[in-house]
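Supplied in structure tokens, the structure appears directly below.
Just one protein chain is left out here, and the rest sit where they should.
After this line comes subunit A, so read on.
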Amino acid sequence: MDWQGQKLVEQIMQIMLLVFAVTAFVAGYVLGSFQMMVLVYAGGVTLTGLITIPNWPFFNRHPLNWLDPSEAEKHPKPQVTVISKKKGSKK
């Protein structure tokens, strides 16, 4: 998944869970059935999981352009010179 996809998926997950929670509570309250509330919510969590967890291609529409390995070899990493610091005298 790319960065845009990750952000989208997180939003979808939060909104879907909240919507299902409210729907489940209203359904349970109106029908007078605690079991109905739990079933609707469990179904909602599973559905949200199926949509947001796997790496669907839909979420990879802005892929990152990783540098090609053969191109990377042509531009070696610059050498980093290590400067050793001397500790100052303590007062």
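By our rule, contacts are C-beta pairs under 8 Å (C-beta built on N, C-alpha and C of every residue); 3 or more make two chains touch, one makes a residue touch a chain; residues count from 1.
Following the convention adopted for this analysis, contacts and distances are computed from a predicted model.
Here one chain is missing from view; checked against "WD repeat domain 41", "Integrator complex subunit 11", "Signal peptidase complex subunit 3" or "Aminotransferase class I/classII large domain-containing protein", UniProt names that protein "Signal peptidase complex subunit 3". If you put the missing chain back, the residues of subunit A touching it would be 1, 6-7, 9-10, 13-14, 17-18, 21, 24-25, 28-29, 31-34, 37, 41, 45, 48-49, 52-55.
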